[in-house]
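Below you will find the structure I want to go over with you.
What you see is the complex with one protein chain gone and the rest in place.
Then we have chain A:
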Amino acid sequence: MAKELELNNTEKKFILSLLAQNQRLDGRKSLIETRNLDIKINPDAYGDVYVSLLTPEGSVSTRVHCKITADIVKPKDKRPFEGSFYVNCEINGLTGLQFENYSKPNSMSSEGYYTRFLESMILRSNALDLEQLCIIAGEKVWDIRLDLHVLEYDGGFLECASIACLTSLLHFKRPYVEVQNEKIHKVYTDLDERDGVNLGVLHIPIAVKFNIFQQLPTEELIKQSNNTNPGKELVAIDCTIKEEMLSNGEVLVALNKNREIVQLDKPGGVPLQSYKLLELANMALPMVENITSKILKAIEIDESKRNEYAYLLSAENDRYDG
């Protein structure tokens, strides 16, 4: 068995006292400050994205690679008009030794839980329109597979992964398919020959994770629920792995910028008052808006790089500018 990351008592106390003073181990000045986001899109392919979180000093703390591949398959009998979508997440010993050990083969780790959160976030909210992936009903549909590799891990997996998923879904282009007489005539796999088709992404859900650090023992938290004394627990966003290990509970919220909750999960942990949960959900909204605009901007920049000569080929001219 590989040795897991362990914290000694001094370090635990130090991190918790830092958090109580509204400071973070990596130099951030507030509990609700996120790390800098960096989205890199591979210029040679579609839907190949690297997303990393940078510490204030500029070094990479968490990095995720996301790649989409598409394949033509036969649809399920129950849903002949829909394509399929699958998220495959790989976290192995490369990222951290704690992922080498599997406690029980049939039980779910928290990373497995997050992956499932991501998949259902995209599927159940219809963020990816599966009906657009249909080529011939009941015969041929597209199967979209998303491979997620965690290259470096220092917390913030859920945010990073959701950003990577959505960026690559928005960026990916599947080959154009020509259908004649209910048969596939030609698949334009060479995107230079004929431009690909974007996937139908209907809205952009982004997940945010809040970590809760309790200040009082659990007994007092539950018994003294009637008198509201503020500041009973600390809530931090975008925790590093050391902070995550010390947290007593978490709230996962996925929102889109249309003020809709796509998914909300509080899997056990320390109890939280209902007004606090509402506060957290509302707090996530400006963050989601910010991230969404960053994603769209990154894709726009990439698009303009690809079409360097677009203005030469364009039929638009000054006279027509109006």
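Keep in mind that, in the parts below, a contact is a pair of C-beta atoms (placed from the backbone, for glycine too) under 8 Å apart; a residue touches a chain by one contact, two chains touch by 3 or more; residues count from 1.
The rule is short, and it goes like this: contacts and distances are computed from a predicted model.
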Exercise. What does the UniProt entry say the missing chain is called, choosing from "Rab-GTPase-TBC domain containing protein", "Adenylyltransferase and sulfurtransferase uba4", "DNA primase large subunit" or "Related to Exosome complex component SKI6"?
Worked result: "Related to Exosome complex component SKI6"
For this session: Just name the one of A:69, A:218, A:293 or A:307 that touches the chain not displayed here.
Result: A:218
For this session: Using the touch definition up top, pick the residue from A:136, A:261 or A:299 that touches the left-out chain.
Result: A:261
For this session: Spell out, residue by residue, where the missing chain touches chain A.
Result: 103, 105-108, 110, 112-113, 116, 120, 124-126, 218-219, 221-223, 225-226, 228, 248-249, 251, 255, 259-275, 277-278, 281-282, 285
